[in-house]
Each structure stands twice: as structure tokens, then as C-alpha cells.
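The complex is shown incomplete by one protein chain, all other protein chains being positioned as in the whole.
Labels for the chains are A and B, by order of writing; each one numbers its residues from 1.
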Amino acid sequence: GAEAPAVAAQPTGGGKTFQTLLVSTEDNITTIRLNRPDKKNAITVEMYNELIEALELAGKDDSVITVMTGNGDYYCSGNDLNNFTKIPEGGVEKMAKDAGELLRRYVKAYIDFPKPLIGVINGPAVGVSVTLLGLFDVVYATEKATFHTPFSQLGQSPEGCSSYLFPKMMGAAKASEVLLFNKKLSATQACELGLVSEVFPESSFQSEVWSRLKAYAKLPKNSLALSKQLIRGLEKEKLHAVNDAEVERLTERWLSDECMQAIMSFFQGKSKL
Amino acid sequence: GAEAPAVAAQPTGGGKTFQTLLVSTEDNITTIRLNRPDKKNAITVEMYNELIEALELAGKDDSVITVMTGNGDYYCSGNDLNNFTKIPEGGVEKMAKDAGELLRRYVKAYIDFPKPLIGVINGPAVGVSVTLLGLFDVVYATEKATFHTPFSQLGQSPEGCSSYLFPKMMGAAKASEVLLFNKKLSATQACELGLVSEVFPESSFQSEVWSRLKAYAKLPKNSLALSKQLIRGLEKEKLHAVNDAEVERLTERWLSDECMQAIMSFFQGKSKL
Partner (left out) sequence: GAEAPAVAAQPTGGGKTFQTLLVSTEDNITTIRLNRPDKKNAITVEMYNELIEALELAGKDDSVITVMTGNGDYYCSGNDLNNFTKIPEGGVEKMAKDAGELLRRYVKAYIDFPKPLIGVINGPAVGVSVTLLGLFDVVYATEKATFHTPFSQLGQSPEGCSSYLFPKMMGAAKASEVLLFNKKLSATQACELGLVSEVFPESSFQSEVWSRLKAYAKLPKNSLALSKQLIRGLEKEKLHAVNDAEVERLTERWLSDECMQAIMSFFQGKSKL
């Protein structure tokens, strides 16, 4: 839609250019747009690092709210499993340790984000891009979005603070279907469970959401930032502890036979998520 | 309806008469009725103090349950903004400090309330009268009730323990629309989010609710009080800490330019909530 920031070689915002993201600031809104549409916006190591930097810059700039969305049909297909195919000199132990540390810093950037963070979920979301939604302040989704966290299918375990925030939000009986048993949620289901604030028809999604966001961005900036920090501050320490525990568990998982075999099956086309 | 305690110069309860409230005890139910109907039951400094006292008395009397409701079309339009127009000798700093301390004591009275507290929401609710509902045990609402917390619009921040209880109850994605972005909820929406226990048609609201309350008031008194205290006791310490943090943040807000300008605009009719 006309509301979406144009794809520009020169960003309108802080001037920083990224390889995997489109970042711009307009109307008091900084928009971080995942930009690997041909790869369904799967998150590479480079993209994790760029997202951490973009969030850091957005937290400090003059914008009132920050928006995260995806370019193309997908919002984000999650962790790029090719991240696990480049074994470094230190072997798989080194790979798992580095990946864990990167994930820890990535989730930390969301926990510590100091102003309202709004997700504009333009299509399917998978894995860490779903679990992190619990750390967003508002999440608007098109009706064609889906939410899928196939952790156990890949021999893995939940992250993004979802092991704490999902049961808190929807109760264990619904959270476990999602986090343990790979249940894929429609946008409407995700909204009923509290993961999504509101669902919009695809035809009017961009126009309805962006006109709402522009109104939000005219509200008193400090009032919004300080209110968000008040809400988040109450459980920040807890969230950091959860992040640490999740990363520790997941790092162990990455080195397990169950996980290695599941990922191998995935690449051999034997398993389908 | 016939069920509502009659407006009497002589209260049928403990004998205490209030200026801004109607308080009576009948059928093991103490009812506290906000009684400034021509001001939409906006809460003045006097009314805050009377509510604190009425809750203290109700907590100690022989009633089994306590009911809070409003006289007239509104349940409560929240903090009377005229509270901010009487600058005391100590200046605005003194005014903000006193207002903060009063709010802290007011919310504390709800956190510490020792028996079931039931809200009978007879019409629109605004601001602190909405946020405090998270500290009620049961909330029954007429279909014509609405729930609105325009904090950021007034340059302010959430109170009444809502910064903790609302995200806990409905998840951050829905709580932030309400607490940060001024979303007004219908009674049905508030019920879906867990803020309201059940919504009734306006035509039968009073009769249905009061027959239910009379049945509740026949249940074993100690079993109810001790069960409520068990539930509340688990997070009482946390709630007091949240109340303190919210009051501290709000007191700072009241002295900010953003807030002063927003309130001035409100009185000049430039802004509409």
C-alpha cells in the first residue's frame, strides 16, 4: 500500500543501511522491514546481528513507536536452518555455543526495547518470529497470517521467553499444544489466545493498520515510553532469567542426537514442517 | 430496581453517613454506591477519602460480600480533573505529591480488602475506576457499560495495579491497546478479555445481578473470606510493589509538560477523550 515506506537505497531515517533489512523513519514511526523475501525472510546470522543493531538505533531515535514487519508474502519463516550447516573450526560445540549467545542477545534486544514495539504480521510466521511476539506491545495480523512453532518436530525447545509468556497469556493447556505439540494457529486463533491484538482482512490490512499506527505516533511520546517501561519493568528481571534458561536448554538440544537427526531429515526432504 | 438499597438519610448499615457515597448493609451485603450522579461520579479528593473509609468499615462489618456500584447513568468517570486545578501553597510539586499519596492509599484499600468485592458496573467506567477492576473478585456489567483508560491521551500512565494485572489477565498485545493506546472497550469486549465476569441485558441487569448476589451472601462467610485471602495473599506483596511503582511514575508524569499541556487542552475543550 501507499502507507508502506518505499524501498529506497537511501533510507529516510538515521541513514544506516542494512543488507537484510529495510529501515526507515517517517511520521514518528521507525519501521524495520525484514527483507529477504525470496527466502521467506528466514533469519541468517547476519540478519540477527542487523536486527539487534536496528532495534538499538530505533530505541534511541526520535520516533514515538517502532514497527516490525516483513517484505513479501511471509512475515518471517524463523531461524534459517542453513545456520546449522556451516560448522566452524571449533566444531558443533562451538557452533551451538555461538548460536546460543547470538539468540540470547537477540531476545535481550526485545526485552530491553524502551518504547512501544508493534508487529505488523503480513503473512505466515514461524519459530522465533512467533515466540518473540509475546515481547511486542501490540500485534496486528492479516487474516492470512499463520503462527507455527514446530520445536519438538525439530528436536528443539521453546525460546523468545515463550516458555514463560505463552502459558501466562493463554494458560498451559493451550500453550502446550503450541509449544510442545507443534499446533499451527490461524490468525483468528492467535487472536483468541492473546498473541495477536486484532486481525484484519487482507484487502484492507495495510491501510487500516497504518492509519491506526499514524494516530498512535501522535500521542505524547514520553507518556507512551514511560508507560511501556513501567509495564515491562515489572518482569524484566524475570524475562532475562527466562531467556538465559531457554538458551541454555536449546544449546544442549542443538548438540543432541534427536535434534541433529531431525534437522538432517528436514534437509533430506524426509520431514515436512 | 427494587433490589437496590433505598436512598436513605439513615443508612441501614453501620450508621456512618458520607457526603459522596451511599453505603448500606442488607441481606449480608454491604453496598457502596458512588453518589455524584450529576458529575458522572467523578472522584474528588473527598470521595477518595470517603471510599477508603467505607472500604475499611465494610471489611470489618458482618457482611459476607461487599458490592461497589454507581448511582445514575455512569458507574464512574474516574479521577475528577478539577483535582488538578486547586494548586496548594506548596505549588504543583506539593499537589502532585499529595495526589500520589492519596492514590497510593486508595489502591492499597483494594489490595488489602479482606472479603469478596463485587463490582456492579451500571454504566460507563473511566480511568482508575476501570484499572481497579483487576482487584475486584467478580465484575458484573450491563451491556451499556464501557471501559476506557485514556492515560497517554492525558500524558499520564496506568495505575490501580493495571500495569501488572492487565497484561497478566489478557496478554500484553491486548493490554497495551487499552493501557497505552486508549482503546475503549465495550462490555462484551471487556468480558472477552477477562476484566468483566459476565454481561447482562440492561433491562434485566439489576434483577439478575442482585438475585445472584443474594445467593452468594448466603454462603459460608469464613470460607469465602479465607478463600479470597488465600488467592490474593499469593501476590499481595507484588501488588503493593506495583502500586508504589505506578504512583511514583504517575507523580512524575503529573509534573511533566506533556501532562500539563494535555490537561490544559482538555479544560480548554481542545481535546476530547
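Operating definition for what follows: a contact is a pair of C-beta atoms (placed from the backbone, for glycine too) under 8 Å apart; a residue touches a chain by one contact, two chains touch by 3 or more.
Note that the coordinates shown come from a computational prediction; the quantities given were computed from them, not determined experimentally.
In the complete complex, the hidden chain is touched by one of A:N28, A:N83, A:Q153 or A:S186, namely A:Q153.
Across the entire complex, the residue among A:T17, A:T85, A:S204 or A:S256 in touch with the chain not shown is A:S256. On the side of chain B, the interface with the absent chain consists of residues 116, 133-139, 165, 168-170, 193-198, 216, 219-224, 226-228, 230-231, 233-234, using the contact rule stated above.
The set of chain A residues touching the chain not shown comprises 151-153, 155-158, 163-164, 167-168, 170-177, 179-182, 242, 245-246, 249, 252-253, 256, 258-259, 262.
Keep in mind that, in the parts below, only the chains that are shown with their structure count from here on.
A turn of 120° superposes the CA atoms of chain A on those of chain B, with the angle given to the nearest 5. If each chain is reduced to the centroid of its CA atoms, chain A and chain B end up 36 Å from each other.
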